[in-house]
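The complex appears here without one of its protein chains, the remainder shown in place.
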Amino acid sequence: MKRISLFTICFVIFIACWVFLRFVVGGVISVPIPGSVISMYMGLVLIAILVHVSVEDSRFKEFIRPIHETLVDENRRVRRIILAVLIPLLLLGYTYTNIAQKANPPGDPRDAHPSPPLELTYKDEVIGSMQDVENPHRHYEKDDPEKFKSHVENGRRVYYQNCFYCHGDHLDGKGHFADALNPLPANFQDPGIIPNFQESFFFWRISKGGPGLPASGTPWNSAMPIWEDHLTKEEIWDVILFLSDYTGYPYRTFGEGH
Amino acid sequence: MRSRNIVLAALILGLLSVFNLTFAQDAPEVSEKGKEVYEESCAHCHGIEGRGDGSAAENLLPQPRDFTRGLYKIRSTESGQLPTDQDLFDIITEGMPGSSMPGWETSLGTNDRWEVVAYIKTFYEGFKEQETPPRQISLEGKIPYSEESVEIGKILYTQFACFECHGNLGRGDGTSAPTLEDEWGFKSWPANLTQSWNYRGGNDIDDIYKRFIGGIAGSAMPMFEDPAFGLTIEESKRYNELDSKAEMTETEEEEYNQLDEKMGNAYEILDLMADGDATEEQKQIYDTAMKEFNVKSWHLANYVKSLSPEKRPEAAIGKNVLRSQYTINELPEMADAAWETLESSYFPLVGQIIVEPRQFNPTIDSVNVKSFYNDTEVAFLFTWDDRTHNTEVEEDEDTGTTFEDAIAIQFPVKVPKGPTAPKPYFLWGGKLPVYLWQWKASAADKITELTAKGINNAEVQEVQGNIEAKGEYTDGQYRLWVKRALKTDDKKDLQLEPAVFVPIAFSAWDGANGDVGTKRVISSWYSFVLEPVPSSRRFIYPPLVALLSFGLLVGLREFVRQRNT
Partner (left out) sequence: MKTKMLACLALLIACGFGLFVFADSHEEEEMDKLVFSEAYKTVAVKDGGKISGVVKFEGEVPEKKKLEITKDQAVCGVTDKFDESLVVGEGNVLKNTIVYLMDISQGKDFDKEAKLEIDQKECRFDPRVQIVPVGKVLTMLNSDKATHNVHIFGTKKNNTSVNKQQTKNRKKMRLSREGVAKNAEGPVEVKCDIHGWMRAWIAYVPHPYFAVTNEKGEFTLEDVPPGDYKLGYWHEACGTNNKEPVKVTVAAGGEVKQDFMLKLKEAK
């Protein structure tokens, strides 16, 4: 049995690494990895292979032997001709598709967590500083659970009369209007949403809507209405209670230790 | 030994799951859990007492189902029958596309969904009084989908009178469409059969077939009836041919009378069968006629299937770009076949619910756009489906006030430079203005140029540029052709140049759905580009690279050979 040459082994390893990145990691395991990232990894793999084959003189010789043979050996004539045709053809195809490719529109880079203003307002009325304002109905949770429940129920009503078209029956951002919107409606079931923000932040986002975003949040794209035009202050605080009650995620708070 | 056991267990499990799929299940006993899940997840639309009057119901159309009447639209059972438990479970699981009923597959566990099925059945006494299981629609004799079947189905579509509501081409624009209501008195529009992604009960051929045979309870969609019962497809075709003749010859008349008698006879037997009074001979006639009816229905189902793409077209923002194609020639007129060579870009539209008055129940699904440009001009072809042609404000006691149909195409006045540059607010601009083309059904050949700085802040431009337009309405669809110069002298207009991505957005109004002013359907910002003429470089560089690489290979060989010697 003929021994498999070092070159073939290296070649196979190289291809296997690519297949692994492109189809296993970037397909079976997660979403596709961008081409540029794959190229970077493949560059590393190439360097590793070159380092490996060049540490010993004999190994390097063994490595380039097949290349050498292919280039000059009389017995390798067929292979030589095939490669001499194939390589230029592949490069030709590659450059052609690259040049002929259609340009894509510029992306919409957007700050998903825009910074809020210092003061929280409802219409023109100043409620307090963004850091300190608490949900005025939150304390009922401990003080008067019945009353708390009625506020949550009111929040539920507000939600299903106004919000569920986009944010969904299940608060997962998959409402029946969601498909056509960019950016997509917030998904409150995402553990990275509610626990990362204070209730005052939510009040700000709800009351001022898309147009109230800073420029980095692409205010011109968001379809979030300015809810202070439609809802009372109490209704906004109640719907904030409902969001956390339904999903089970608590809002971020700054306790005494902070 | 052990591995064999594992294989066996896996087999049994696999079999069980298959059974689970193929055999209809029954709901469990009513439990507290079902009530709890119902009140947490369903009551906000369907109401605590199941009357379809939850707090969200007011703004929804179709209205959430009232469970107290036992009328369920989507069933696998015959007309007048209650649904099976499996039917209810399936609807909860999959939702009703095109309505506000979502699928609950990912948000409620299987057991929870079954508990809810048991619970909603308590709202209607009929479920308890049911003595025998509901009669299910047999799917026997299914005819596979084929072009021939679709052709036959197309003829039957007319004979079965589907067009009365669904329109000649299935766009839901039949002459009866504007007056349809459900049994609760709410407006109900016939399905646009060319948009199968909005079929409430799914778009499989089996689903479509079940809707014919079982009807859609509570709505205007009846249980189907063979318009030529007892006649074969060929015979019924002939019958209709003769029927529509102004004058018949004597032989024709005889033929007609024979067919008429055969049909009348079959209908009589149909009634006798229902009463259980038919003789053996009559039963045979009935069976043959019934078989023929089923065959007809399957052809019809195949035809309806053929009317729509399988899936909603790709709608992802960033992916569906409107690319205007370059042509060296004159731009094509509206009726030009050249338009057929382009693929259209699909832009979904949703109700405007940001500014009062709002549209919670849109009827226009989307707008499709194609575009060509040459060195001086650009032409567009916009198409969108609308079930009714409204050219003026009309007041009607029964159906309410209807308004004029319209569309507006929106661009920024100045194209933002670079991805981070601000765009105008997507809803008719704000601080940054937008440039609009507004078209109204009453003036089909006119585009009005507007500049807007907000949805309620639009102005007709003083200088109206030279924009050619032509609009028409046929069979439930508007087609609008627009042509303009790439560059204009008006500073308030958008100036176009190749290879520059321009934001584009749409607003549309269906007057019959009460759309007027801010009440309308809208889209987000999408992208439009005059696709640059493919560069001639593509014929120069690639061969150059190929030659170079070949040269390098040859050089390398020479180099190695020289070193060897």
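The letters A and B name the chains in turn, as written, and every chain counts its residues from 1.
As a convention for this text, a residue touches a chain if its C-beta (ideal position, glycine included) is under 8 Å from a C-beta of that chain, and two chains touch if they have at least 3 such contacts.
Nothing here was measured: the structure is a model prediction, and the numbers come from that model.
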| item | value |
| --- | --- |
| Visible chains in contact with the missing one | B |
| Chain not shown: contacting residue from B:P227, B:P416 or B:G465 | B:P227 |
| Sole contact to the chain not displayed, among B:E105, B:E253, B:D271 or B:D445 | B:D271 |
| Touch criterion as defined above, residue of B:E125, B:E343 or B:D445 at the omitted chain | B:E125 |
| Which residue of B:L180, B:L349, B:I407 or B:L427 touches the chain not shown here | B:L180 |
| Sole contact to the chain not displayed, among B:G80, B:P309 or B:P543 | B:G80 |
| Touching residues on chain B - with respect to the absent chain | 68-71, 79-82, 124-126, 129, 160-161, 164-165, 175-176, 178-181, 183, 215, 217-229, 239, 263-264, 267-268, 271, 274-275, 398 |
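Here, only the chains that are shown with their structure count from here on.
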| item | value |
| --- | --- |
| For chain A paired with chain B, centre-to-centre distance based on mean C-alpha positions, whole Å | 31 |
| Interfacial residue positions of chain B with respect to chain A in the complex | 41, 44-45, 54-56, 58-59, 99-100, 102, 104, 106-107, 315, 317-318, 321, 323, 348-351, 353-356, 360, 418-420, 422-427, 430, 432, 499, 501, 523-525, 527, 529, 531-532, 534-535, 537-538, 541-543, 545-547, 549-550, 553-554, 556-557, 560-561, 564 |
| Complex contacts: residues of chain A adjacent to chain B | 68, 71-72, 80, 83-84, 87-89, 91-93, 95-96, 99-100, 102-109, 156-157, 159-161, 164-165, 168-170, 172, 174-177, 179-182, 209-211, 215, 218-221, 223, 225-226, 229-230 |
